[in-house]
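Removed: one protein chain of the complex. Kept in place: all other protein chains.
Right after this comes subunit A.
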Amino acid sequence: MKVLVPVKRVVDYNVKVRVKADGSGVETANVKMSMNPFDEIAVEEAVRLREKGVAGEIVAVSCGPNAAQEQLRTALAMGADRGILVEHDGVLEPLAVAKLLKTIVAKEGPALVILGKQAIDDDMSATGQMLAALLGWGQGTFASKIEKEGESLRVTREVDGGLETVSLKLPAIVTTDLRLNEPRYASLPNIMKARKKPIETLKPADLGVDPTPRLSVLKVEEPAKRQAGKKVGSVQELVEKLRNEAKVI
């Protein structure tokens, strides 16, 4: 079973994100970039599926700037077999990415596409679902457990108030939640090997996809600073403040 793992280049989770001075977006120049942590979980899961004998070849794919090769190398160091970079410098909205991935799926013919439930930069949580819709495949989103059962996949989903288990007929889309696994650290021999694994570079035009954004961003601004809290001495004081200051009761 071939597995396709889309990975996104995002601002590293440790970086304190700053809004660009002109309010057009988030500052990414001279900022540490990494693989989206949820995608890292997806790569890990694919590698574990292969270790269990469920998955065969693992292909990592990234849509983004040339530098997204670094994230593909990280995926290769974790265990993916080869990479595909769909190189595009401008903004890529989830729908454009889903369309690009659809053409990659047609080309590669994977039985499973596993990707992060969302990217930590724009938090859209849309690409996996859109891809499932475009392909007409079943989807198991927010997965916290994946098991192969005959010709289908049993996916445990994290939903409000509990867990839901769905059975997916393959081919299918799975998006990963935080508790699915803990990604491994790339070992030195695997980092070395990753250097020699192939990465194919394509352009959206090669795939017949127009990635032009359909949405226009009006403004990006930082969230309002949180006000400092207050300590109260008694229940009476708390009630009094809730009533007269916060005016919530």
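Just so it is clear, contacts are C-beta pairs under 8 Å (C-beta built on N, C-alpha and C of every residue); 3 or more make two chains touch, one makes a residue touch a chain; residues count from 1.
One rule holds for everything that comes next: contacts and distances are computed from a predicted model.
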Candidate names "Acyl-CoA/acyl-ACP dehydrogenase", "Cytochrome c oxidase subunit 1", "Spermidine/putrescine ABC transporter permease" or "Outer membrane cobalamin receptor protein"; UniProt protein name, chain not shown: "Acyl-CoA/acyl-ACP dehydrogenase"
Residue among A:Lys8, A:Arg50 or A:Arg73 that touches the chain left out of view: A:Arg73
From A:Met192, A:Ala205 or A:Leu242, residue that would touch the chain that is not displayed: A:Met192
Residue numbers in subunit A that touch the chain omitted from display: 69-70, 73-74, 77, 185-192, 194-195
